[in-house]
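For this view, one protein chain was removed and the others were kept in their places.
Presenting chain A:
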């Protein structure tokens, strides 16, 4: 994973800042609670949800277990349908491939569909360095791009901005990127959406190159799937002459039929809709309809390293629905930026340290940015046991051990006494010092108890070095922490103003 977020402070410092930002916290709480409630309703409509979830898990697991065969099959199918397949081992290679492809068209601007993979590799920055301007076309991504900001949520990246802030950004920044905001623009959502429509339409109509990711790739047929709401995706996938899709190798599903599972679980888990307004599917190129050149860039960038970890590999099942963010008491308080990666929230806390390694302070702190309450696991439509992976990664941070980096097995040193350990410890303290972030944990304590970390960082380590934490069968972790560490480890009066 590239250094898109270079210079990020470790989780506890970043979270501390977020907690002090009232606007951000208010926006975030409103959003997560709204989506959470709606989602429960959308899921309840399907009586077979548990079976769909289990099928989703099995499909993804099968694809991952047979990834080599699936990828080769996909490559053949895409090629047969008129597409060109490229393989990128890391961010740098992916950026080089895409930049080269754009340059070959002679164009100096591209329109982009919201894509986490291209954010992960820092594609926009790489294109800019090559003199190519990349326009984000998803409304939230546009807000983030114009505001020179970072996304804070998988699904609604500008969730930390309220309407007044968005109006101000549009008024002051749109002109520098193209059509300026209309005179007298107010903060009405409909007006703001209209301003983005006008601003982007001129770009869509003249665009010769589109860049996208994909939600799914079907090995059997070579079909790519993009799920969206606004129609900006359709614009980028349909109008340009050249389409370049950068997709993580884990986005593969074996068969066409598998889509019947995810097209039911993804919309309901993410936007809480029966179905998102638009889904586009394309297989290579079609004469006279849509782009006549299609490039698929298959991205590794740490995914095969993640695959090598028998516990952590389940994170690759993620379909990026963002349901786990919206139920996470830690995310709600810390905000998406605190995770220092394009993947925030619970899934970010397990995916980022695996894609990037756990050596840096921010990455070492992420597995501790959780109350282990288990709510993320409960809502995950592909049943990723996030708490299990978090505990596993905590052990990696503290004890070190064998990991795979860039395809090679290496033995990780324990973080003991290093900046990484201090960051991890502070993250743990931050969570424990926010009773609100632990409240859900209490509710689900019985089921989550088995996830109690077997090894504690910092002061706790000496204690756990000689005994296993699970030897305390009934006492919840937070009670144990409070009892053994007392009040002095918790900032005074935290929850009222900081929770």
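The working rule: contacts are C-beta pairs under 8 Å (C-beta built on N, C-alpha and C of every residue); 3 or more make two chains touch, one makes a residue touch a chain; residues count from 1.
In the analysis below, contacts and distances are computed from a predicted model.
Q: Tell me the UniProt name of the left-out chain, picking from "3-methyl-2-oxobutanoate dehydrogenase", "FAD-dependent oxidoreductase", "4Fe-4S dicluster domain-containing protein" or "Lactate utilization protein B/C".
A: "Lactate utilization protein B/C"
Q: For the full complex, which residue in A:58, A:79 or A:359 touches the chain that was left out?
A: A:58
Q: Given the contact definition stated above, which residue among A:72, A:104, A:129 or A:410 touches the chain not shown here?
A: A:72
Q: Can you tell me which of A:221, A:245 or A:269 touches the chain that was removed from the display?
A: Touching the chain that is not displayed is residue A:221.
Q: Touch as defined at the start, partner being the missing chain; which of A:134, A:209, A:249 or A:398 qualifies?
A: For the chain that is not drawn, the touching residue is A:249.
Q: Which one touches the absent chain: A:98, A:140 or A:428?
A: A:140
Q: Since one chain has been left out of the picture, which residues of chain A touch it in the full complex?
A: That gives, for chain A, the contact residues 27, 30-31, 34-35, 45-48, 51-52, 54-55, 58-59, 61-62, 65-68, 71-72, 81, 87-89, 93, 137-140, 143, 156, 158, 162-163, 166, 189-190, 192-193, 196-197, 200-201, 204-206, 218, 221, 223, 229-232, 234-235, 238-239, 249, 254-261, 263-264, 267, 271, 273-283, 286, 288-290, 298, 300, 304-305, 307-308, 310, 313, 404, 407.
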